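For this depiction, one protein chain was excluded, whereas all remaining protein chains were kept in their positions.
A and B are the chain letters, set down in written order, and residue numbers restart from 1 in every chain.
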Amino acid sequence: MKGSAFFPVLIILTGMNNMITSGQSLTASNIVKIADEKFNGEKSSISVMSMTIIRPSWQRTVEFKNWSLGNKYALTLITAPAKDRDQTFLKRETEMWSWNPAISRLIKLPPSMMSQGWMGSDYTNDDLLRESSVVNDYTHEVIGEESIENRLCYKIKMIAREDAAVVWGKQIRWIDKKDFLILRAELYDQEGFLVRTEIGSDIKIMDGRTIPGRIELLPEEEPENKTVLYIQEIKFNVTIDESFFSQQNMKNIR
Amino acid sequence: MKNHKIAWRNLWRNKRRTLITAASVFFAVFFALLMRSLQLGSYDHMFRNVIESYTGYIQIQNEEFKDDPTVDNTFEFTSEIRQILLKDKNVTELIPRFESFALASSGALTKGVLVMGIEPGKEALLSNINERLVSYRLSVKVIDSLKRSNLPEEVKSRLTLFKDESYSSESILQMDLGINDKEAPGIMPVIKRIASFSNGYISPGKEEALIGDRLAKYLKLNIGDTLVMIGQGYHGTTAASKFRIAGIVRLPTPDIDNKIVYLPVDICQSFYNAPGMLTSVALSIKENSDNKIKRMIASLDKEVPPPLRLLDWREMNELLMNQMDADNKSGGIMVGILYMVIAFGIFGTVLMMTIERRREFGVLIALGMQKSKLAIIVSFEMFYIGFLGILSGIIVAAPSIIVGQYNPIRLSGQYAKIYESYGMEPVMPFMPINYYFLWQSVIVAVIIGIAIIYPVRKIYKMKLVNALKA
Partner (left out) sequence: MIFRTAWKNVWRNRVRSLVVITSVIVGVFAGVFSIALMNGLIAQRVNDALNEEISYIQITCKEFRINYDPKLIIDNPEETISTIKLTEGVTGISERILITGMANTAYKSTGVQIVGIDPDEEQKVLNLFSKIIPGTGDYFAGESESNLALIGEDLANELNIVRYSLDSAVLLSLKGKGLPDQVIDKLVRLKGKRFTNEKQFIKEMDDLFAGAESKKYGPVIRKEAWSFRRGTKFILTFIDKDNNQVGAAFRVTGLYDISNSVFEKSTVFVKSSDLEMLTGLSKSSFHEIVVKTDQPDQAESIANTLAVKLPDLEVLSWKKLQPELAMMTDMVQQFYLIFGMIILAALAFGIVNTMLMVVLERTRELGMLTAIGMNKKKVFSMIMLESVFLSLTGGIAGMIISIIVIRITANTGINLSQYAEGFNALGYSALVYPKITAGFFGITTVLIIITGVISSIYPAMKALKLNPVEAIRAE
């Protein structure tokens, strides 16, 4: 859920169970690594998603199509609502660009522009561009097992390393034992206070993989705020070249 | 005979002494009034300028907006609200505004900007935006052409110092080029003609913008060019649009001038996807005394529906308030010091007068006058003198102040430039006659009252023998 390969944050997991279970001992770090590599390891994908932003006095849904290559390149095309339609966003490594057909202008988005959350959601600049490694930046420990929606999960505590460039002090992840899906994550600040909860649900099979079809982001300090992401369609390992992720394509893609 | 009549006659028996004592009171009152008038006038001038050029005296806003000035904290300006506000007879106009942030882009340059959606016709009632439109610009071409004209050499040599500078005010242009008021009528018309900058303005419904001069220079844009802006709109939508630059303004504060963009309010609303919403409505009012404002807010606040609320200029300008407060206090101290000096002068005069009249008092008491009667008479004398002094002080100060209001002290040189760079007229105005006149008189009266204690005491403690020997 962090350090996304896709733009915006997205969870895509493969179900290459065989590869995982053969010959690897399941330490906490390995579990996290496997779960992480399920989406970061994925070569490419094309997906159709919708994001609903919920606030105390209003609610809004944005629909988009997303192409991604590894976790460095992503192209997003907004398909709804009408006001925002045909806008595209391009992520190349740590840079973000925006194309707006209404003004026919390509603009490089400075990081400060995104301190408010992408498209008004709870996804922050940190979520979208920061490249932190869940595996390398934390130490891991299995602290239990719990069931979420009838799936038995490893409960793993992750403590950020001293020098790691991550804003979180601690994370707790519930990783499903069977498919290594991250069904729940709690993100804590440097002093161990909960700041955000992420919940994966609506597990279904798409393009042969088992993935959560719905991801919710719940900020702790504003209980009435929420962002929900729905994955409607997704195809994996499609052939896309790095050259696809270009400024030219931002204007042309439909 | 009545005591006060005796006192009055006594005054004129010794004209010289009376006049001299009254004179010291006169000068006290005169100087105090002048100084206070100047002080109050200056503060008034300064803060009115700031208030009147930006926030106005009263505004209505969404109550969340002040702490969190985002587009989501706007309110719908319905006709119902409009009617409630207009019902107050002191309100002459309602001036809508939509203020937010955006990213302006031109070529490879992007810059965070302040967007102000205004009602082009009405905004002039609130801020003096039309006075800020650039009228003259010393572009390279203009300088060349001016250098070839028959301007005096000193002026020509200064031209290059102000290359590319824009001016909304003729007087600053004149000052920058070192032209004094005498030479001006001969020289300025030529300069104005050649350096004249054809500017434009925005109108409702047109996708055009006014931008700050420094912003225009940074983005390398001129009138007729396109300004692209994107930002976050209402409820997180993306705001993105292009605007033709219709005009360029030059605001006094560089920090604002380098990021200000004015749009017509309806265009601004649709840019941020917030039709019918506003961040604030300023009330243009007839009478702007503190009391009136307080009462207006109290009554209107009750009638406007939540989440709206009314703010006064104090709340909207907290920093300015603190500044004024500190300034006022130090000004008060200054006047206080003046009074101390004056009080000593008056005490001194009274002291001397008492000593001189010791013999006179002694004789009177010896002849049978009661000490209390004498004390009362002397007190009356002092009060009359005080009254004469205060009255004459006011009579002389008042016209000076009135004249001063029409011909305020003009600052020149560096100070003038700095005042003007903040958008203020470089004058030190006098405060028109007001309550402070009364206060100063009261204070002087109190000083005299205290001064009387000395002669009265002396009278009571008088030992006849010593007095007669004096």
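The criterion applied here is as follows: a contact is a pair of C-beta atoms (placed from the backbone, for glycine too) under 8 Å apart; a residue touches a chain by one contact, two chains touch by 3 or more.
Only a predicted model underlies this, so the values are computations on that prediction, with no experimental measurement involved.
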item	value
Residue of B:Val140, B:Val190 or B:Ile333 in touch with the missing chain, whole complex considered	B:Ile333
Touching the absent chain when the full complex is considered, from B:Trp8, B:Phe27 or B:Tyr436	B:Phe27
Among B:Pro275, B:Gly348 or B:Gly449, the residue in touch with the chain that has been omitted	B:Gly348
Touching residues on chain B - with respect to the absent chain	16-17, 20-21, 23-24, 27-28, 31, 34-35, 67, 318-319, 322-323, 325-326, 329-330, 333-334, 337-338, 340-342, 344-345, 347-349, 351-352, 355, 414-415, 418
For chain A, residues in touch with the removed chain	93-95, 111-112, 115, 124-126, 129-130, 132, 162-169, 187-191, 193, 195-196, 221
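Everything below uses one rule, namely that only the chains that are shown with their structure count from here on.
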item	value
Geometric centre distance via CA averages, chain B-chain A, whole Å	56
Residue ranges of chain B touching chain A (in the complex, touch as defined)	103, 105, 110, 112, 228, 230, 232, 235-238, 240-242, 273
In the complex with chain B, residue positions of chain A that touch it	53, 55, 58, 60, 81, 83-84, 87, 98, 100, 102-105, 107-110, 112-113, 116-117, 119-121
